[in-house]
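Each remark here refers to the structure printed beneath this line.
Excluded from the complex is one protein chain; the other protein chains are retained at their positions.
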Amino acid sequence: MPENTDALILDAGGAPATTPDGTAVPMDKRDKPRSLWNDAWHDLSRKPIFYISALVILFLIVISFWPSLIASQDPLQCNLINSQNGPSSGHWFGYDQQGCDVYTRTVYGARASVEVGIFSTLGVAVLGALLGGLSGYFGGWLDAIISRVSDIFFGIPILLGGVVFLSAVKGGSVLTVSTFIILLGWPQLARIARGAVITAKEQDYVLAAKALGAGHGRIMLRHIAPNALAPVIVWSTIALGTFISLEATLSFLGVGLKPPAVSWGIDISAAADQIRNAPHMLLWPAGALSVTVLAFILLGDAVRDALDPKLR
Amino acid sequence: MRGAKSAKWVVGAAVIALAATACSSSDDSGSKDKAKSSSGSSDGIVRAWWGDPQNPLEPANTNEVQGGKVLDMIFMNLKEYDATGKAQLEAADSITTTDQQNFTIKIKPDLKFSDGTPVTSSSFVDAWNYGALVTNKQLNSYFFADIDGYKAVHPDDETAAPTAKTMSGLKVVDDHTFTVKLSQKFSTWPDRLGYKAFAPLPKEFFDNHDAYLKKPIGDGPYMIESYTKGASMKLVPNPNYTGPSKPKNKGVLLKVYTSSETAYADLQSGQLDVLDDIPAADLPHVKNDLSGRYLNQPAGIIQTFSFPMYKPEWSKPGMDKVRLGISMAIDRKTITDKIFGGTRTPAQDLTSPVLGAAGGYSTSVCGEACTYDPVKAKQLITEGGGIPGGQMKLGYNADSGSHKEWVDAVCNSINNVLGNNKACVGAPTGTFADFRNQITKGQMTQPFRSGWQMDYPLIDDFITPLYATGGSSNDSKYTNKTVDKLINQANAEPDTAKSIALYQQAEKQVLTDMPIVPLWYQNGQAGWSSKVSNVKENAFSYPIFTDITVN
Partner (left out) sequence: MGRYVIRRLLQMVPVFIGTTLLIFVMVWGLGDPVAAMFGDRTPDPATAAQIRLEFHLNDPLIQQYWIYMSHVFEGDFGKAWNQQPVTELLKTAYPVTLRLTIVAFVIEAVIGVALGVFAGLRRGRFFDTGVLAMTLIVVSIPTFVTGYVLQYFFGVKWSIVHPSVGEGAPFKDLLMPGLVLAGVSLAYVARLTRTSVAENTRADYLRTAVAKGLPRRRVIVNHMLRNSLIPVVTFLGTDIGNLMAGALVTERIFNIHGVGYQIYQGIVHTSPATVVGFVTILVIIFLLANLLVDLLYAVLDPRIRYA
């Protein structure tokens, strides 16, 4: 098995019992053995893309909590007289159909959208990766149960699930909406994580680690997780954007965030209807959503690269 | 590798199987569809937009417009409403009474259903008895409630079984004459008979019910040639029809669409000829898109929102001022212009312009109570003690009808008047079923959207069911003895003008109490392709298909 020596040495690098003596890794670079995660951080901290995307995300979070920093008006102050008027001084991005200021609403919409996006994605990633990982790693009856349950969950239509679940929990908050998205979103990620784990567990370095007597926990965490993470990250960063839109679908169906909540999703779906009459309504919320997704995709790429042992 | 090889084989087989089923099933539908391939307007046929009817096409069981559209084409009633909404005798030769309670109805001789069987007195009597009998589960059975003996076939108590199969008030005299006895005086009752629940039914309906539902038979200007549920219906002129509305085209093809947006795209590209539901977002440019082939006229629909009068916080003394103030805080004109592109007209009474001044429509009944006056509105709401709980939640259902836009606009209008951006917010409910359940069970705690589409163009239809105590659609559970008394007097009054004046008095009283807020009258619209002309709509906003000509 000559082709996986790099990986083998790196993986072994974390284990004190088999610390390599520096034949593969120059001593000047590695005074003491670093763990995989330390390595990743070391790698990340030298990437400009990482800083740029992290800054954008930080900016979004700050705006979420203090929207008045960059918007002086009230997002709920709407006057129908201004309906769909184009840009004017003091209202650079024009008005929506209800006569609300598009810019102000985009700024104030950040909070609900970013919260729903982050909570749902994190929830789905953790739950999906965990269940998918376990079912891929252990296989057998555990795999059968988890996979079949995910099959059933996959079949639940959003409207049905949304109305039943969100009405039952008297929904309408970011938390309930995110919980619902997690509930319906995990099966797909679980399948992807399962597939990645099934591939990873057959790799030679895993077999080697097993042969060396490593426990399940250790193998999963140190050997399989870093190698199976790429598809999970790629899927999650795109899903973040679709979850923010999904919130709009739920609100549109009357079971999502309750009025007078402001979110990009709500504004995007309102703008979609009016695309021929007032395209400017779509530009800002959709643009903000694009930037957010871009930041997370770039961050995800950077993290994935940092975790990839083959790059070193 | 051996494992991999056999896995490859299995996958291959599965893929082939999947592809095979895909092909066979698609070929199936392909060949079926070729047989009834959609006819273009080149052969004189009008292609019109349609939605799936919600119930089987039985006259007494159809309570929504898509089913109603077909019934309108295939049935001729005793009376029919003309383009202005006036009831004219059609299948009936005469309807006479001396006491406003006993009516003698004579049918024109030699009328025939499209299957060739004659239209007789029993065609009507049997149909009405069928519609009234509770075990037939007809949604419109209450239309027969005025006929003597209704209680015996349709007991009020939901557990009681009917004690008779036919109503004692209906008596066949001979093949072309029958008599109707009402349970009380009702002068304008004959004018109701244009409603399709009162249509005659052929023997086939009773003898072979399932076959009938697959292809309903009537005595109207059109007959159904073919009907594919969920897809399309083709209607052709009924050769046995001798009434006044002979079709001026060679037939109508109703096409079921998933949404009116799609139908609008098809209309513009010449795949569709008549669309009577123009999507709201396309209203600003519809005249341009269709080069003026568009009409926008009053329909018998009024939009309102209702207060739950059964909740003390909304009905206690002082709240009348708040309810009035809320009504005056709504800028109806701007909303109808900006949200509805002028396809709604600000309401000035509780009826509809289709009634006409002679029929009881009046622009002065509501007066200042329906006029936007921010200063007075705010003053009234403050005097009355303010909005209960500091916030009102205007309820609507989110699954159909796109109510969100106008609800938000109404709330913004109220909020601007009160200077509080959270005084009024929209409160969506996921499904219409859930929404209606809460209303009928009297569980609403906040105002909710309501609306009324007339069954027949008479003022009583806009008042009695909605505001009489225990009325069939009195959703706010409003009750006022004066109103009840005026309605009873109006029903018994043989002179139409006097009767209407009494209804208007009742209306005035309702608007003083303001259990519901009148918002606007809805218009009927239609757009058509360059291949057809002479498109008009009747008082029910159905296109008058018989008059449409194909160029």
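By letter and in written order, the chains are A and B; residue numbering begins at 1 in each of them.
Following the convention adopted for this analysis, a residue touches a chain if its C-beta (ideal position, glycine included) is under 8 Å from a C-beta of that chain, and two chains touch if they have at least 3 such contacts.
Note that the coordinates shown come from a computational prediction; the quantities given were computed from them, not determined experimentally.
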Notebook entry, point to check: Taking the entire complex into account, which one of B:Gly243, B:Gly385 or B:Gly451 touches the absent chain?
Noted result: B:Gly451
Next item on the list: Would you mind spotting which of B:Asp82, B:Asp115, B:Glu204 or B:Glu261 touches the chain that isn't drawn?
Entry: B:Glu261
Margin query: One chain is left out of this view; which of B:Pro155, B:Gly243 or B:Gly386 touches it in the full complex?
Written below: B:Pro155
Next item on the list: Touching the absent chain in the whole complex: find that residue among B:Thr98, B:Ser291 or B:Ser400.
Entry: B:Ser400
Notebook entry, point to check: In the full complex, which residues of subunit B touch the absent chain?
Noted result: 1, 3-4, 6-8, 10-11, 14-15, 21-22, 25-26, 28-30, 32-34, 36-38, 52-56, 63-64, 134-135, 137-139, 141-142, 154-160, 213, 229-232, 256-259, 261-263, 265-266, 268-269, 271, 399-400, 430-434, 436-437, 439-440, 450-453, 465, 472-475
Note to self: Give me the subunit A residues in contact with the hidden chain, please.
What the structure shows: 2-6, 144, 147-149, 151-152, 154-161, 163-164, 167-168, 187-188, 191-192, 194-196, 198-199, 202-203, 230-231, 234-235, 238, 241-242, 245, 248, 268-269, 272-273, 275-276, 282, 286-287, 289-290, 293-294, 297, 301, 304, 308, 310-311
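Throughout what follows, only the chains that are shown with their structure count from here on.
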Item checked: Euclidean distance of C-alpha centroids - subunit A vs subunit B, Å -> 47
Next item on the list: Spell out the part of subunit A that touches subunit B in their complex, as residue ranges.
Entry: 74, 76-81, 83-84, 97-99, 159, 162-163, 166-167, 252-255, 258-260, 270, 273-277
Next item on the list: Give every residue of subunit B touching subunit A within the complex, in rising order.
Entry: 280-282, 284-285, 331, 334-335, 338-339, 397-399, 402, 404-405, 408-409, 411-413, 415-416, 421-422, 425-431, 434
